[in-house]
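One structure coming up, written as structure tokens, with questions to follow.
Apart from one protein chain that is not included, each protein chain of the complex appears where it belongs.
On to chain A.
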Amino acid sequence: MSDAELLVAKNVSVSFKIHGQYVQAIEDVSLSVRPNEVVALVGESGSGKSTFATSIIGLHDLTLTQVTGQILVNQRDVLNLAPAEWTQVRGAEIGMIFQDPLAALNPLMKIGDQIKEALAVHDVYQEPQYNDRVIELLNQVGIPFPERVANEFPHQLSGGMRQRVVIALAIANKPKLIIADEPTTALDATIQAQILDLLQDIQAENGAGIILITHDLSVVAEVADRVAVMYAGQIVEEAEVGELFANPKHPYTRSLLRSNPSLDNESDELYVIQGTVPGLTHIDHHRDMFLDRTPWLPEDVRQEQDPKLAEIAPGHWVRGNAWRVFKFADED
């Protein structure tokens, strides 16, 4: 591992206490992010991508959640930080962009005051600089008339503008690591394009590393440098973005790509992945759960015990061995 890595997560597992018992939500997830890199975390709802992000920024309720493994942010172990220490890390070293900008902003506080509040927590900027920094930030995220917007409330802005404010908050103290959790899911196509461009511009300016959490493969193809595909709490495949889309290997990645309507627009039927995502209590972490949804594969392939991520080509990691023999049911 090189020294420059902004985030090193090793063997992170998260369990939630449900009815008095711990249920494992993600298992053994390892991921690293370097400066100037966008790492996309892709998966369907319930795959554990947000759970993982939440553990990086320490927002789990530890009375109900167990987080194990190792999480290093700028070489600092953050897993066992006290709440007061977390305040210094959040915002200054890690910025978070949430999916729903209306829920992430305080409805009773003016935009400018919210940004000042974020600046006041850390000592990157001093009191006399706050006003200038607010205008500078609003300019940077492409908000027209920043002086006026700083004096407005969140409800006076459109969805796209609100998301820009949330981004401004996340980068206020110039964190090196930014976690963007479905930053464009709630937005229209044209606004989504603007926000994605903005994220890339900010990254270029600050040299930040971004973890982009999304379920949208086309967003991944547009902005990511590296992609980790998650299913049922495990990373099943990880590769450079070009490699992943040109050479997808894991059955889940291949199935997802095949069921995407924007790719096959002429054929009559879309590819359907059989079955459903398993519930938390039904996950057996010693198997590749996706193989339950490919019943046409031989039993011994599907029951492989403790499949491991293995590097099958430089930088391209795939879990287990099923991909070697995987064919779609209609292939021969």
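Here are some notes:
Here, a contact is a pair of C-beta atoms (placed from the backbone, for glycine too) under 8 Å apart; a residue touches a chain by one contact, two chains touch by 3 or more; residues count from 1.
The rule is simple: contacts and distances are computed from a predicted model.
The UniProt record for the undisplayed chain lists the protein name "ABC transporter ATP-binding protein", from the options "Dihydroxyacetone kinase subunit DhaK", "PadR family transcriptional regulator", "FAD-dependent oxidoreductase" or "ABC transporter ATP-binding protein".
Note on the undisplayed chain: of the listed residues A:Glu269, A:Glu299 or A:Glu331, the one touching it is A:Glu269.
Within the complete assembly, A:Val241 is the residue of A:Val134, A:Val241, A:Leu309 or A:Ala322 that touches the hidden chain. Think of the hidden chain as still there; on chain A it touches residues 44-45, 159, 188-194, 196-197, 215-219, 221-222, 241-242, 245-246, 255-257, 259-265, 268-273, 276-277.
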